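Taking it in order: structure first as structure tokens, then the write-up.
With one protein chain removed, the remaining protein chains of the complex are shown where they sit.
Labels run A, B and C following the written order; every chain starts at residue 1.
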Amino acid sequence: MTAQIGVTGPAFEPRCAHYQERVRDSFARQGAMHTLGARLSAVMPGSVDITLGWASGLTQQHGFLHAGMVATALDSACGYAGFTLMSEDSAVLTIEFKINLLAPAQGERFRMEGRVIKPGRTITVCEGRAYALDASSEKLIATMGSTLMAVSGRDGLQG
Amino acid sequence: MTAQIGVTGPAFEPRCAHYQERVRDSFARQGAMHTLGARLSAVMPGSVDITLGWASGLTQQHGFLHAGMVATALDSACGYAGFTLMSEDSAVLTIEFKINLLAPAQGERFRMEGRVIKPGRTITVCEGRAYALDASSEKLIATMGSTLMAVSGRDGLQG
Amino acid sequence: MTAQIGVTGPAFEPRCAHYQERVRDSFARQGAMHTLGARLSAVMPGSVDITLGWASGLTQQHGFLHAGMVATALDSACGYAGFTLMSEDSAVLTIEFKINLLAPAQGERFRMEGRVIKPGRTITVCEGRAYALDASSEKLIATMGSTLMAVSGRDGLQG
Partner (left out) sequence: MTAQIGVTGPAFEPRCAHYQERVRDSFARQGAMHTLGARLSAVMPGSVDITLGWASGLTQQHGFLHAGMVATALDSACGYAGFTLMSEDSAVLTIEFKINLLAPAQGERFRMEGRVIKPGRTITVCEGRAYALDASSEKLIATMGSTLMAVSGRDGLQG
């Protein structure tokens, strides 16, 4: 029996040597990431972390981060985790995601982790975790499961 | 055999006479709705519509609305649809939601519809639809299924 | 504002003239459908209904239909709804589905409805509804959202 949830990250091999640059370029074009004050804190093959701070413009009615804003950062983390493994001529689109909110998104800062569970030529499946961070602790506040599609040569989509 | 998906809205009975006011007050406290430039365009028992315009601060890398921003508006539409049917001492929290992105969120304006499928004392299940609107047409771009919890007397949460 | 959830079924055009036969042949090869005692009660473009009776071999611990068995019939209903619109050389695979259980699956008989929301060359999105039926009434007990993939020429998969 396995004592833990999840899989230790398999050693994914990127198909595109400058995958980091591609992720950073695409991220910089997401207006939503600017609005969130989000930044890429880690970009590795099959794995992307995004961090952001609390801000009143991101809240729901109780002053916690809005579930949709948590989802926005998690979706980008998962999407770019998948994108690190896609070929140079591919753009990435989210087909669907599901998020479970485990605890109120209360905290000074937040880290959203996106991880590829199953890469594929067309379909890639990812999982995400969101943590609320304070000076001395971190707390799991949300989990995501998402499905991505690699599209190529469509409507001039890039990244 | 039923020719259509979905249920015609049953006639839900709100438990709180001033449910509209409660929804509007809570909505006004969501910083995220200000950021989205969203407004409540309809509030009925078990049914809430939210509309918003395209803005560059809400986009993903191709200039479409970010899936997470579509989810943010849909989550509020579903959450407030559920909230219209909750008792006066209840606050509403989202337990989970899933969103399917059917088409790029391209358009001038967007309407997100939240509908209660099954109300309950503790658990309420909703469905949402997002439409992209142009001068002459509207297009279904996303569907959501969400689960809400009514909480009362917890940590001074309101609305 | 739209008074109802859902979309009235658009008039889908099947790509394969004998789509009904293809669905019925494939359904007959599903061992799981035999185990459920399930039968196809309607097959239309983008729309499939499956009916089955209560049986003790399908239950969870309280004697209701197991959520997974409800999901099994709904997944087949959705999958075949999508399959009615696929080209002749395509096989259908489920990428993911989500189910919300709205009420205990108690009843003499059950009808599961699968409907295509958005057909596509590669990806098709469906929604499902499960109803418990008694002599005089029917009750919505579950909703499903699912994503299908059309695969062709892979490993000799058919149907």
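In this text, a residue touches a chain if its C-beta (ideal position, glycine included) is under 8 Å from a C-beta of that chain, and two chains touch if they have at least 3 such contacts.
Quantities reported herein were computed from a predicted structural model and do not represent experimental measurements.
The chain not shown here is touched by just one of B:T59, B:S90 or B:T147, and that residue is B:T147. Of the listed positions B:A42, B:A55, B:A103 or B:I123, the one in contact with the omitted chain in the full complex is B:I123.
Listed residues C:D49, C:D75, C:E113 or C:E127: the one in touch with the omitted chain is C:D75. Across the entire complex, the residue among A:Q20, A:N100 or A:T122 in touch with the chain not shown is A:N100.
For chain C, the residues touching the absent chain in the complete assembly are 26-27, 29-32, 34-35, 55-62, 66-69, 71-76, 91, 93-101, 104, 157-159. In the full complex, chain A touches the hidden chain at residues 1-9, 41-42, 44, 47, 49, 98, 100, 102-103, 113, 115, 117-118, 125, 127, 129, 140, 143, 145, 147.
The chain not shown here touches chain B at positions 95-96, 98, 122-123, 125, 145, 147, 149.
The definition used in the following text is that only the chains that are shown with their structure count from here on.
The angle needed to superpose chain B on chain C by their Cα atoms is 180 degrees, rounded to the nearest 5.
Chain centres here are Cα means. That of chain A falls 31 Å from that of chain C.
Computed centre separation for the pair chain B/chain C is 27 angstrom, with centres defined by C-alpha atoms. Residue numbers of chain A whose C-beta contacts span two or more other chains: 95-96, 98.
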